[in-house]
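Moving on to subunit A:
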Amino acid sequence: MSLIAITEVKKRFGDVEVLKGINLDVERGEVVAIIGKSGSGKSTLLRCVNGLEMIDDGSIMVAGAQLINDDLHLKALRLKVGMIFQQFNLFPHLSAGRNVMLSQMVVKKTPAREAEAMARRMLERVGLGHKFDAYPDQLSGGQQQRVAIARALSMQPMALLCDEITSALDPELVNEVLAVVKELAADGMTLMMVTHEMRFAREVCDRVVFMHQGRVHEIGPPEEVFGNPRTPELRQFLGAQLVV
Partner candidate 1 sequence: MTYRFDYSWIAEYWPVILKGLVTTVELTLIGTLFGVALGIACAWTRSLGPRWLRPPVVAYVELIRNTPFLIQLFFIFFGLPSLGVQMTEFQAAVLAMVINLGAYSGEIIRAGIEATPRGQFEAGASLAMTRFETFRHVVLIPALQRIWPALSSQIVIVMLGSSVVSQIAAEDITFAANFIQSRTFRAFESYFLTTGLYLLLALALRQALRGVGRMLFPRRAAR
Partner candidate 2 sequence: MMTFTLWDILRNLLLAARWTVLLSLVSFIGGGLLGMALLYLRIGKARAGQIFVQGYVELFQGTPLLMQLFLAFFGLGLFGIDVPAWLAAGLALILWTAAFLVEIWRGCVESVARGQWEASASLGMGYVQQMRYVILPQAVRVAVPPTVGFSVQVVKGTALTSIIGFVELSKAGTVVTNATFEPFTVYGLVALIYFALCWPLSKSSQILERKLNVAHRNH
């Protein structure tokens, strides 16, 4: 059974239907890239999977547990999938280490010492073991994003959702974050990532999803999607990417 099963998901904001019936299954250990034009609904889809937006129709199952809008189910879901944001969203009043410790202690009631040990391991894993006591405003964007990854990992999720996690970074900082993601992928983490890094998607991802106007327009392995686009929309989208 798939780890994440998205079935006929519809989402509307007011009168605008942003997701018009999405079907997508993500296997355990699979790395899925989501590409598409601005406004095609990529972020909305990820946010639905994390329960940050409530779906209007269809269903989302993560590891057999259904997404239901009540505190208990949402908490169970979010313990299974972590999310990394474009703007990092680190907690500015806490050091990097404390950022990673907080949710373990608050949500899982992990004792401080264990939470700290976990935080150190996770920061080490993203190459920031020496930044435990640094505050977010003392870190570069790339470092902040890596702390955010460590923070999500510390909850030991089964899957990570990444929404354009390198888009807010200066170009020279993009690679340090992508390197971390690549390692996660190699370690078998399940990843759903919205990205504009086409080269990265091609190298690292198992499947690429092209979204267009709230629908999964094309889906397939990267060689196919990039090498042999079947629809004019995808061709046009990829063409625009090359120019950039």
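In the analysis below, a contact is a pair of C-beta atoms (placed from the backbone, for glycine too) under 8 Å apart; a residue touches a chain by one contact, two chains touch by 3 or more; residues count from 1.
Behind the choice of candidates: all candidates are chains of the complex that A comes from, given by their letters.
Because the structure is a prediction, the values reported are computed rather than measured.
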Candidate touching subunit A in this complex, from 1 or 2: 1
Residues of subunit A that touch candidate 1 when the two form their complex: 50-52, 71, 74-75, 78-79, 82-83, 85, 87, 89-93, 102-103, 106-107, 135-137, 148, 151-152, 155
